[in-house]
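Just one protein chain is left out here, and the rest sit where they should.
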Amino acid sequence: MSLAPHTLTILAILAGAFFFMAGTIGLLRFPDPLSRLHALTKADNLGLGLVVLGLLFQAEGLLPALKLVAIWLLVLLAGATITQLIAHAARPNGSAG
Amino acid sequence: MTLAMAFDIGLALLVVGVATWTIVAHNTFAAVVGFVAYGLLLALVWVRLAAPDVALTEAALGSGLTGGLLLGASTRLRRTETSEDAAELPAGALRLTAVGLCTLVAAGLSALVLLLPVPAATLAPQAMASIAATGLGNPVTAVLMAYRAIDTLLEVVVLLLALVGIWSLAPDRVWDSLPGPRHHADSEGFLTFIAQLLVPVGILVGIHIFWVGSDAPGGEFQGATILAAMWVLAMMAGLVDAPPVSRRWLRLVLVVGPAVFFAIGLAGFAMAGGFLAYPESHAKMLIVAIEMPVTLSIAAALALLVAGPPERAPGR
Partner (left out) sequence: MDDFLLGAAGFVLAMVALGLVRILRGPGDADRIMAAQLLGTGGTAALLLLAQATSVPAAADVGLVLALLAAFVSVAFVKGAERSKVDGK
């Protein structure tokens, strides 16, 4: 009876861990800062999202669950915007965009 | 070797690795990035040591805000380190001595910690036993605001003194003007967007962390640091400009915290027979009455510390 949440948690967190690994591999193998940035943020936001999803099944109560989702949203939105900032700063000097 | 021990060993190795990288980094900016990374990892270490209050303080203050402070310093120093870097490095023998001394200190501290008797002598049981009298649920807050309140009062005063020290770095002609350079708001830009998104959220989080400090990990220093970081973020994005340091309201905000703290401390003579003594029936109310203005003052002081000494006239 209590097996389903545990299974879902394990599956989601395994998927999240896989995305963290994919992001890190992209980070290690991509040739320039912009593509590394891409790998970093896309995979990590999805990785964190799947980890949060997995933890939601274990959460005790509405408030802790909402806090988990709020943390994920914060990281997602902040990360997306800061990625743009970093990419803007990473452009080669003198390029017009 | 249990899983927990493997995790802890991996974390410790990572912390040492990042610390080493920070020390050997080639320029100050890289070293500051390494320092912030090191601080974030230390927060994880504190969580593993079951000290979430310290973890909160490390993540917010030790890593985040101090990172901002160091970054400001490194930006100001950039002009002095652009050329002749290699010629300015200290001699090899001096660096070797520094490494040797640091290793000695680290080894000595490790030996002391490892030689502590098991279980180590601790006042935690007595602290927990008296906590009901303070009306608080978080023993760390009880220590900070009830058992050792005078230390907290002095810490706040020290923060103000540091701020005065930084302000005194300003040349006389700009003594009453704005700290830091003007950051221009890029009205359609990403920086404005992220600031408009983060600052309200951050203020909520800061107030939440401060408020739960009575019964759960958190408290005024952590909450104030988050509020300060949000103010600095708003300044960096150009949403608000730094206030001139001569403004009366600014100085009042800075002083109201320690003033209220001190006043309630003096009232303690009348109420419970000692400086900063609380009557048992009103202890929690008094503690919260102290914490609110203190949080405000600390937030303002920390934000102004990061903003730096006054350097430009208003209206420019």
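Should a chain be cited, it is by its letter among A and B, assigned in written order, with residues numbered from 1 in that chain.
To be clear about the criterion, contacts are C-beta pairs under 8 Å (C-beta built on N, C-alpha and C of every residue); 3 or more make two chains touch, one makes a residue touch a chain.
Bear in mind the structure is a predicted one, so any value in this text is a computation, not a measurement.
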Inset, instruction - May I ask you to name the displayed chains that the omitted chain touches in the full complex? - result: A, B
Inset, instruction - Could you list which residues of chain B touch the chain missing from the display? - result: 3-4, 6-7, 10-11, 14, 17-18, 21, 29-30, 32-34, 36-37, 40-41, 43-44, 47-48, 50, 52-53, 55-56, 59-60, 63-65, 67-68, 71-72, 74-75, 78-79, 82, 181, 183, 191, 194-195, 198, 201-202, 205, 209, 212, 216-218, 222, 226, 229-230, 232-233, 236-237
Inset, instruction - Spell out, residue by residue, where the missing chain touches chain A. - result: 6, 9-10, 13-14, 16-17, 20-21, 23-24, 27-28, 33, 36-37, 40-41, 44-45, 47-48, 51-52, 55, 58, 64, 67-68, 70-71, 74-75, 78-79, 82-83, 85-90, 93
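Operating definition for what follows: only the chains that are shown with their structure count from here on.
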Legend entry - Parts of chain A lying in touch with chain B, wherever the complex brings them together: 74, 77-78, 81-82, 84-85, 88
Legend entry - chain B to chain A touching residues, read off their complex: 190-191, 193-194, 197-198, 201
